[in-house]
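I have a structure I would like to understand better, so I am pasting it below and will then ask my questions one at a time.
A selection of the complex's chains, in situ.
Labels for the chains are A, B and C, by order of writing; each one numbers its residues from 1.
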Amino acid sequence: MRVKVSRKAHFNAAHRLYNKSWSDEQNSEVFGKCAFPNYHGHNYELIVSVTGEIDPDTGYVMDMKVLKDIIREEVEEPFDHKNLNVDVEEFKTMNPTAENIVVVIWKKIRKKIPENMELDVVLYETPRNFVSYGGE
Amino acid sequence: MRVKVSRKAHFNAAHRLYNKSWSDEQNSEVFGKCAFPNYHGHNYELIVSVTGEIDPDTGYVMDMKVLKDIIREEVEEPFDHKNLNVDVEEFKTMNPTAENIVVVIWKKIRKKIPENMELDVVLYETPRNFVSYGGE
Amino acid sequence: MRVKVSRKAHFNAAHRLYNKSWSDEQNSEVFGKCAFPNYHGHNYELIVSVTGEIDPDTGYVMDMKVLKDIIREEVEEPFDHKNLNVDVEEFKTMNPTAENIVVVIWKKIRKKIPENMELDVVLYETPRNFVSYGGE
């Protein structure tokens, strides 16, 4: 019996969308106000889901306190109250769109989750826009 | 890396549930108060999701502004502040249940989404009842 | 010690905004798409709050089951799955704006609440628009 367990988390960060190999005009045309030079920001909300067998001794797929700690170390500490473009290594060379952020988060958490479990991450950039990645 | 990007939208519409080939008694028996003759209505909330590869230049699967415009043209303009049974061509001959509405919306948006991307639509009729369709 | 107790409820109804003493053009100009002739509708969400002293025997200001029944009789039964303009006596001669609806609801519930308690009603027409009335 494979059950999916999900945990919500959140971080607040600044970013802007910008392709360094393009002119300012091209960036403005493609990214609109998301390219404004002085950054804007979001309350990113995160749902991290792990799918696996229920351990018959604990009744847990995975201890949520362990998952909570992994999210704190891999996502909240490096991203919270930071400027994604300036402070986070991955986004110095990659545009911090929601799509790219969710893939980075998935890869960082994936390393800490047992191999026989599946991992899915949903990232809300706003309450109206969100992205999902499952490793495919 | 296939990522799903999702966008919320909404429209407010009137409708009633009614099968024209049945008697009023049969409609009342099957659809209960949803068959009341003078219509009732809902704040329909919509989640439209598109799954595809991340474009390495933009970091986008699909520009959300483009998706937002497609939703406005295909769903909000024809459905918002309308009576689905009376004003919307598709529901003159088909009962506007949430199930039928979500399939109609999916087909209308599907025509505007690149073929190599998948489309999923979730439609909330109320905060407690919702339906999902992915084209299968 | 005066405590406010609040209960959520909801009803789904059709309506249109229309002043019968005006021309169609004037209605369209003032009410926009809310004046469309075939009605639209909403999931109205309601918060009914009663403020009073805590009864030392029960620890209740008012039994919420009693308040729930009052809301069902006074609001849900006459309004749910109805067309406010056509089916509800009060709105045959009064425009069913959120403002007018909340006052009508307040007056209907007020008659059933003990006089030494205050009554406040909040009515959400959509998740983004709402109105409040407290009898002043």
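Quick note on the criterion: a residue touches a chain if its C-beta (ideal position, glycine included) is under 8 Å from a C-beta of that chain, and two chains touch if they have at least 3 such contacts.
All figures in this text were calculated on a predicted structure; none of them were measured in a lab.
Peer 1: Full complex copy number, with 3 in place?
Peer 2: All together, the file's complex is an assembly of 6 copies.
By definition in this document, only the chains that are shown with their structure count from here on.
Peer 1: What's the contact topology between the chains, one of line, ring, star, complete, other?
Peer 2: Graph shape, chains as nodes and touching pairs as edges: a line.
Peer 1: Mind checking chain B against chain C and telling me if their interface is mostly the same residue numbers on each side, over half, or mostly different?
Peer 2: Over half of the interface numbering overlaps between copies: same.
Peer 1: Hey, which chain ends up farthest from chain C, C-alpha centres compared?
Peer 2: A
Peer 1: What's the distance between the Cα centroids of chain A and chain C, rounded to whole Å?
Peer 2: Spacing between the chain centres: roughly 41 Å.
Peer 1: Residues of chain C that contact two or more other chains, please.
Peer 2: Residues of chain C touching two or more partner chains: there are none.
Peer 1: If we count contacts the way the header does, which residues on chain C are in touch with chain B in the complex?
Peer 2: Contact set of chain C toward chain B: 10, 12-15, 33-34, 36, 38-43, 45, 80-83, 86-87, 126-127.
Peer 1: What does chain B use to touch chain A in their complex?
Peer 2: Listed in rising order, the residues of chain B that touch chain A are 1-8, 49, 54, 57-61, 63-65.
Peer 1: Which residues of chain A touch chain B in their complex?
Peer 2: Listed in rising order, the residues are 17, 19, 30-32, 94-100, 102-103, 127-133, 136.
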